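Note that this complex is displayed minus one protein chain, with the remaining chains in position.
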Amino acid sequence: MARRRFWKTRKREKPGSAPGTLVGDPAALASQVHLFVFDADTPDKPLGHVREVPTPSLERIRAIFTEGRRLWLNVDGLKDVALIEALGGVFGLHRLALEDVVSGHQRPKIEDYEDHLFIVLRMAVAEHPGESEQVGIFLGPRFVLTFQERPGDSFEPVRERLRRGQGRLRAADMDYLAYALIDAAVDGFFPVLERMGDRLEQLEDAVVDDATPELVGRIHDLKRELLALRRAIWPQREMLSSLIRDEAPHFSSQTRVYLRDCYDHTIQLMDLLETYREIASGLMDIYLSSMSARLNEVMKVLTVISTIFIPLGFIASLYGMNFDRDVSPYNMPELGWYFGYPLALLVMGSCAGLLLYWFYRRGWLRSGGK
Amino acid sequence: MARRRFWKTRKREKPGSAPGTLVGDPAALASQVHLFVFDADTPDKPLGHVREVPTPSLERIRAIFTEGRRLWLNVDGLKDVALIEALGGVFGLHRLALEDVVSGHQRPKIEDYEDHLFIVLRMAVAEHPGESEQVGIFLGPRFVLTFQERPGDSFEPVRERLRRGQGRLRAADMDYLAYALIDAAVDGFFPVLERMGDRLEQLEDAVVDDATPELVGRIHDLKRELLALRRAIWPQREMLSSLIRDEAPHFSSQTRVYLRDCYDHTIQLMDLLETYREIASGLMDIYLSSMSARLNEVMKVLTVISTIFIPLGFIASLYGMNFDRDVSPYNMPELGWYFGYPLALLVMGSCAGLLLYWFYRRGWLRSGGK
Amino acid sequence: MARRRFWKTRKREKPGSAPGTLVGDPAALASQVHLFVFDADTPDKPLGHVREVPTPSLERIRAIFTEGRRLWLNVDGLKDVALIEALGGVFGLHRLALEDVVSGHQRPKIEDYEDHLFIVLRMAVAEHPGESEQVGIFLGPRFVLTFQERPGDSFEPVRERLRRGQGRLRAADMDYLAYALIDAAVDGFFPVLERMGDRLEQLEDAVVDDATPELVGRIHDLKRELLALRRAIWPQREMLSSLIRDEAPHFSSQTRVYLRDCYDHTIQLMDLLETYREIASGLMDIYLSSMSARLNEVMKVLTVISTIFIPLGFIASLYGMNFDRDVSPYNMPELGWYFGYPLALLVMGSCAGLLLYWFYRRGWLRSGGK
Amino acid sequence: MARRRFWKTRKREKPGSAPGTLVGDPAALASQVHLFVFDADTPDKPLGHVREVPTPSLERIRAIFTEGRRLWLNVDGLKDVALIEALGGVFGLHRLALEDVVSGHQRPKIEDYEDHLFIVLRMAVAEHPGESEQVGIFLGPRFVLTFQERPGDSFEPVRERLRRGQGRLRAADMDYLAYALIDAAVDGFFPVLERMGDRLEQLEDAVVDDATPELVGRIHDLKRELLALRRAIWPQREMLSSLIRDEAPHFSSQTRVYLRDCYDHTIQLMDLLETYREIASGLMDIYLSSMSARLNEVMKVLTVISTIFIPLGFIASLYGMNFDRDVSPYNMPELGWYFGYPLALLVMGSCAGLLLYWFYRRGWLRSGGK
Partner (left out) sequence: MARRRFWKTRKREKPGSAPGTLVGDPAALASQVHLFVFDADTPDKPLGHVREVPTPSLERIRAIFTEGRRLWLNVDGLKDVALIEALGGVFGLHRLALEDVVSGHQRPKIEDYEDHLFIVLRMAVAEHPGESEQVGIFLGPRFVLTFQERPGDSFEPVRERLRRGQGRLRAADMDYLAYALIDAAVDGFFPVLERMGDRLEQLEDAVVDDATPELVGRIHDLKRELLALRRAIWPQREMLSSLIRDEAPHFSSQTRVYLRDCYDHTIQLMDLLETYREIASGLMDIYLSSMSARLNEVMKVLTVISTIFIPLGFIASLYGMNFDRDVSPYNMPELGWYFGYPLALLVMGSCAGLLLYWFYRRGWLRSGGK
């Protein structure tokens, strides 16, 4: 079976290559750019006006940025290394950060390059519960850039709110937009965990009702996926914790109140994950104990049947012996008795009865389980 | 069996929705308001006077609060989002805190919004030992607001003390009332744990006396409930610890002495929980070892019976063979011996006797357990 | 079997009752008071003089205390709540501390009420190794009060030293007396642990020599008692650690040197406990492996005997068939051979021999254990 | 089988010998020296010029160093203690550091000897995944010295970059070169872990598909190698963490940004290792459960076959008895019935049918696994 090995390390650039070298992953998807431009607050557009530019050219982006507009640029797919390098030039991004964006196997972290903040997040991948996609977020005074490995993300609700002008998003500063994106990425793990909860529930019922060996593989897979999620979410928690503890100058104290909320959500995620992990471990114990209960059942049946019939069979064999009764009166005289056969049956019956009674007393005739 | 899955995450608002959006849970219960008003200390009412207003209108609440009276407002059931929003307006509560109140799946925590303190607690649910109900407490200089998910709570003793004018409750400041409520919520976990202790005791006896597979499910359920309680109580401990360590300006140093007492109680709860968890884990080991002891018993019976009768049966079969004694004197001459049959019986008897003695020496005839 | 459930929470006062309410435990023992008075150091009694007052009245205590004498008052049994309350009045003790004394299920802790220090200790109960008795110690500038749940304690050596005027006890300040009592309480756990070590040793021998299922219960009991002791001693360690780290103004720096020694003893206790716990856990593993070794032994015997005799039995049955030799020369001609029977015996013998040799090669004939 | 015991401690110098004594390991490999000299930045060689001196004499090294050139000296093989001691004299290295270099069983650490920094690293050994080679790095203002136990290392890419003049290596200061070497050593563990991931994957498939006992040994070996790698990498993490936290004056703040990147890589390594370790532990559980599932399968087959045929065999034996029908009409009259034999067959058939139906109902006829 082709199992997904999401826990394996992906091929890295050649070890020892110079730092800051951008080497595109050959398996990366083609890059697609999408732009939101925040127009200046004019009296007639009090809440700020947001324009959407689906696939802007590099020149267009540079022009808009130079005009002094605030913008959110999203890049899906990291194949086009040249484009990413060019964007790095436009917005003055640090090469090490760009290398992290392109290499795409970073842990969530936060790095402060003075004029901009670089945030690495992990985003849930709806179809593959154990996997997570890297999102690189650059936050500057007038821009938010997001780089994702594939199209499809947890940011759609934020885009919707921008388009419909809901909430404080349009009017607020770039740090609030960054917060909204982080929050969306964190919240995107909840449905994934919910589905895992459902699977855990099914496994729990299955283990109690009908423990088949194939369940072990499913429990193992679930545990591995929980492990992988933990690896994605745990450093996110640390990252948010350091964001709150005043270390990031790019977030206003007002936005930091919201980040605290977001931090609470990661703690809830971790809580759930740990609970799931403990329950999954417990399932393995139940499985093993149910296997051993079954073995006991099987062995009891074998023992009861064997123990009853083996002595009976012996008696029957005994009187199947061919000792020559003509030679001696001591040779199997029972065979010649008038009530020999009924007596033999009676002995067998009593023997079986006594054994049954003994088994009954020991409780072996009651079915242990089920 | 419809098992209660209290450990599963409840459905959340749509991920990515704007922060501070109050979305009522469709399954929430209808809201019921209850009010205690603390009249000013006048010379004729030296201990403070407490009036009870069962279902006050919003206007009435606003009026009383504007008059400068101190009050405790309790809301049971969180369906009426509009009411909660209005109350937020009257008392100047932060939207994020209100969102936490309504969403109802928060971990215990404490948040300081300068002019008021927001505390999230978990309260024991008497009927379902593994579950806990969220209580949101707002503490301002002149008010305490409590929001609960369902009617029925651990606060009744506090209400009784208010009504009967016992203790320092009436005369004291709002922070002392808040402490009394936190203390009542914490103490409400003790009876739940006591009942769990009783169940653990029963399981312990059952496992030693008569380990049936169905016990495994009960041990698993108990462990899960202990896990869930731990998840509810552990952050409570952290929260109280931070309240004591001078971080909450809304509690006077005098009240903080009492909070220290309350903190000791959470530590006792955690202590008990951990002890129960270790004992429950030990039970699983005992169960498995008793299963394996039983299997040994069963197998010993089978082995003793089989091992004794199989050689006997073989001898009997041997002399049931039909070799033609007329053809040759070598063909089963034993059948024609004068003492052939008694001799055969003697051989069988000695054989059985020797095996019995061997088993006796190995201690297999003594019953290992029971 | 009526097992002692020392790990269960004892019945508490009604949850939510006002803090500082003294509710006597109905099961508490009658209170007995005992007093040591330290007379002033006069030139003729250079080492201080100690008078013993077996059952002083409350007035007498008050009088002696008002005279300015230093004293140690010990109360055994906590039934007489009124007395305890009155003593609280005489010495100016905090109500919350008195509540802790009476409720009697506190963790070891230390609380500083400015004019006196309140220390909660756990004292070993010689007869029940898993249990511990609460001792409340109040240390003021001129008094030490000790409240115990039952008569019989680890303090006897301290009393003896007081009576005989040994050591620095009489001359020293109250904090040294308090240290001596704490030290005696801590050291009282050593004999209990020694006896547990003996039991562990016996279990260890028993598990290796003759693992019976009843051992599992004994190991479980021992583990539970170690768990309970750990719960009693661990916070004692924390408490002493905070006493040393300069946080307790009631202890002179000179006495704190001695407390450091006492702290070392608790660490030794914890060390021993952890070692015992690990060894006890290891015992369970040995037990299980010895069960499984036995099962293997049993099954080997069954398999060897069955495997050898089943083919022999088959051959015997074969020649017990009654095919009609008169009808056809193909019907069991072996029965008519001259050496038919010896040949059959030879085949059986070779068959058994080959199997025995195969079993010998596989090492199944050597007894695995014992 | 000669298993590699990489986890064993290597023979140390005689315990208690004077510190700073350089005792060459008799098994050490012959020393080979290799030198890179960085020429001064002259206008015509703007990027710095690097000269390579394959096997320089000690005098040559001293001469070059005295000239004021910056250099990187690499020593492979630690047999030539005299040479190492002489180099220590040239560059003014501390004797304790030299002793650590020669003894070759140090944990990764960093020691600041004011005028130079001494760094101990562990480097992956490609052929033996559980082993690691010690690398001692001395970083001074004008030199980097590296001492390795054997030829063959992870530094080749750095040498290539020096030769081809790529990146900032030539122009940069010595701390950047030291960083590049540390980075190369850290990155060298990734391919080793990748291969371990492949082995884990194979084991995972093997355990699920066809669990043979020999797998246990392979899982054990893998776990031991992961343990050994963890022991090598974990202190590396600590070391880098302390390098970043401003404690090392020999690294410029600019280079420290790069070290942060390197630190992230060690955290990724640890993450992977822990994930692998947890998965490997899970494999053992799967193995055990698959063994127990198989035993159940085996026992079911035995039980079904035995249980069906034992009663049939008994009936057959019954009518093989030789009771004398001539003596009495009660002696086995069935043998003389007209439909005796068909009836006996019918009884046997029904008996087998009933048992088969019962087994079918219990689900024993379905194969549990596979």
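Letters A, B, C and D mark the chains in the order given here, with residues in each chain numbered from 1 onward.
We adopt the following convention: a contact is a pair of C-beta atoms (placed from the backbone, for glycine too) under 8 Å apart; a residue touches a chain by one contact, two chains touch by 3 or more.
This one's a predicted model, so the numbers in the text were calculated from it and none came from an experiment.
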{"item": "Candidates D:Ser31, D:Asn74, D:Gln236 or D:Asn322 - the one touching the absent chain", "value": "D:Asn322"}
{"item": "Which of C:Asp39, C:Asp115, C:Glu156 or C:Asp210 contacts the chain that the document leaves out", "value": "C:Glu156"}
{"item": "Omitted-chain contact residue, chosen from C:Glu85, C:Asp187 or C:Glu238", "value": "C:Asp187"}
{"item": "Contact partner of the left-out chain, one of D:Leu227, D:Ile244 or D:Val327", "value": "D:Leu227"}
{"item": "Among C:Ala28, C:Leu58, C:Ala206 or C:Leu295, the residue in touch with the chain that has been omitted", "value": "C:Leu295"}
{"item": "Residue numbers in chain D that touch the chain omitted from display", "value": "3, 5, 7-9, 11-12, 14-21, 96, 99-100, 105-107, 109, 111, 210, 212-214, 216-217, 220, 223-224, 227-228, 231, 284, 287-288, 291-292, 294-295, 298-299, 301-302, 305-306, 309-310, 312-313, 316-317, 319-322, 325, 332, 334-342, 344"}
{"item": "Touching residues (missing chain, whole complex) on chain C", "value": "154-158, 161, 166-169, 180, 183-184, 187-188, 190-191, 193-194, 197, 201, 204-205, 208, 257-258, 260-261, 264, 267-268, 271-272, 275-276, 278-279, 282, 285-286, 288-290, 292-293, 295-296, 299-300, 302-303, 306-307, 310-311, 313-314, 317-318, 320-324, 327-328, 330-332, 363-364, 368-369"}
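Quick note on the criterion: only the chains that are shown with their structure count from here on.
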{"item": "Shortest path length from chain A to chain C (each step joins two touching chains)", "value": "2"}
{"item": "Fitted rotation between chain B and its twin chain D in degrees, CA, nearest 5", "value": "145"}
{"item": "Interface numbering overlap (same over half, different under half) for chain A and chain B", "value": "different"}
{"item": "Rounded Å distance between chain B and chain C, as computed from the means of their C-alpha atoms", "value": "25"}
{"item": "Where chain C and chain D are represented by their mean Cα positions, the distance between them in whole Å", "value": "41"}
{"item": "Sites on chain C at which at least two other chains make contact", "value": "320"}
{"item": "Chain contact graph, described as a line, ring, star, complete graph or other shape", "value": "line"}
{"item": "Touching pairs - complete list by chain label", "value": "A-B, A-D, B-C"}
